[in-house]
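As you look at this complex, bear in mind that one protein chain is not there, while each of the others sits in place.
The chains carry the letters A and B, assigned in the order they are written, with residues numbered from 1 in each.
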Amino acid sequence: MAFLRDYIKDVFGAVRSSLKGMRLTGYYALHHKKEKITQQYPDNRDELVLPERFRGEVVMLHDENNEHACTGCTACELACPNGTIKIITKFDITPEGKKKKALDTFVYHLELCTMCNLCIVACPTDAIKMAQTFEHSVFDRNKLTKVLNKPGSKIREGIE
Amino acid sequence: MRHLYRETQIISINSSTTSPDVEGDLVINVGPQHPATHGVLHLIITLNGETIKKVEPHLGYIHRSIEKMCESLSYRQFIYVTSRMDYLSSHINNHGCAMCVEKGLQIEIPSRAQVIRVLMDELTRLASHQLWWGAMTMDVGALTPFFHAFREREMINDIMEETCGARLTMNYMVPGGVMVDIHPNFQRKVKEFITHFKNKIGEYDELVTGNVIFQNRMKGVGYISKEDAISYGMTGPSARGSGVQCDIRKLYPYEVYDKVQFDEIIETGGDSFARYMVRMKEMRQSLSILEQLIDNIPEGDFQAKTKAVLKLPKGEFYSRIETARGEFGVYIVSEGGTTPYRIKFRSPGFSNLSALDHMARGGKIGDLIAMMGTLDLVIPDIDR
Partner (left out) sequence: MWSFENISQSVDTWLYDTFSPTTAMLIEFLIIAICVIGLFAILGLVLILMERKVSAWMQVRLGPNRVGPGGMFQTVADTLKLIVKEGMTPNNVDRFLFNLAPFIVMIVAMVILAPIMFAKNFQIWDINIGILFITAVSSVSVIGILMAGWASNNKYSLLGAMRSGAQIVSYELSAGLSVLSIVVLTGSLKISDIINSQQNGWWIFKGHIPVIIAFVIFIIAVTAETNRAPFDLAEAESELTAGFHTEYSGMKFALFFLAEYVNVFIVCAIGATLFLGGWMPLHFGTANKFNEVMDYIPSSLWFFGKTFFLIFIIMWFRWTFPRLRIDQLLNLEWKYLLPISMFNLLLVTVIAILKWHF
């Protein structure tokens, strides 16, 4: 008799637990317009807003006079773990006639970058920041080696 | 010397084509490419009909020599690599490394940084357990909970994106504290997430835990006793399912864990269902820790002042931390320079995987899949 009682209890318990699960998925099936979370990606590029701290790629800030804040101190190059940044410096002649180190080209290998943010934190003058672009695919690998300082730009006054 | 090298080469070729010991046994490969092994894990299973007689894991398919790489990186730089080892608990791995460096430098962390670190840890633990739940139910056959789990995980990923800048491999911990301060929206979003998830976790139980088919799949499968779990070196929720008390947050408390109230979940079943219940209850405990801390973030610095170039004194330093999978240990041997002489990571998955053979004998292939699911293996963690 105990066997029969347990058997029937098993059967009813099984049916009840199955119905509970089915009620949940049935709710989702009938309310799918409200509950769906799909973002239809290539169509919604205009409305996409990424957080400002998103680590897309490293860019150098230029203001409206095409001036940047990089002194060529190579702190970012030393902080980078895998050699993504290469800084080429030159020597500028200041109005007093002294030689001062300045930035010639800031070579940034996007294909090696791990977006770890160590270079941004190391920069003493806040010259570089992370942009929010995330579509980096190209057909030619050479396009991923970028020069970050724009042609004809020079350092702003007053930055040490 | 060359003769020795050739001999070892021949032995290794033979071991990958294991011939069965008994006539009539079947030897099949599960993986390295397989939908159910979470990563590249190669298992060689010896079967008798449908019953498993021996399981032999072959590792190394994703070995990237991380420990060797760290010997050429400075103490600030090597932390980002550990995100890529156990990518589901990346904050916790980074935290462990930062703690070890701080132990060597003997610096004090401001309390604001401690609380932020613990908040990030618990959020990561929740996210890892959610993904574990989704992936494990997918292996067992229920394909719907995977999407539901990812819906909740998206909320955590969005919180991380706003504060840290990245969604999976957040390099946010530095020796001394955290890299940048939390975003002003952080508290509000975490509170919204807590209320949302409290409703949904009941749904998880309704859909999967109470289901009779799921319980029959999990109960009595993959039993390991407490003594065997300790002898194999299992840690984390897999061991706590067998009754081993090994929660590092209780045994060797770090940061603010001694000031928050939470329970260490121990189950004594020892089978897959017990391990499953441990993780489900741990999710609730993480939620309660988040609730206790989110309103009480102290003001202050988010990073202690450290020198620009870090140099650890000569010696050996070890620190341990509780990831979502178990005890993660960082062991640094320093010769006094700017780069470590040797770093060794004790990964939780490696020891958990070694118990798979013991647990799987006598079961069926379906049981093996369920067992691997409840052990929560992440293969890049095992193969560093």
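Definition applied: a contact is a pair of C-beta atoms (placed from the backbone, for glycine too) under 8 Å apart; a residue touches a chain by one contact, two chains touch by 3 or more.
The model shown is predicted, which means the values in this text are computed figures rather than measured ones.
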_Using the document's definition of touch, tell me which of B:46, B:83, B:211 or B:352 contacts the absent chain._
B:211
*Of the listed residues B:76, B:91, B:112 or B:148, which contacts the missing chain in the full complex?*
B:148
*Could you please point out the chain A residues that touch the chain left off the display?*
11, 18, 21-22, 24-26, 28-29, 32, 35-38, 40
*chain B, residues in touch with the chain not shown (by the definition above)*: 26, 28, 34-36, 50, 137-144, 146-148, 151, 207-208, 211, 213-214, 216-217, 364-367, 369
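The rule is short, and it goes like this: only the chains that are shown with their structure count from here on.
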*Rounded to the nearest whole Å, what is the centre-to-centre distance of chain A and chain B, using the mean of the C-alpha atoms as each centre?*
24
*If you look only at chain A, which of its residues touch chain B in the complex?*
13-14, 17-18, 20-21, 23-25, 37, 50-51, 53-55, 79-81, 114-118, 121, 130
*Show which residues of chain B lie in contact with chain A when the two form their complex.*
73, 76-78, 80-81, 144, 151, 154, 161-166, 169, 171, 174, 179-180, 183, 203, 206-208, 210-213
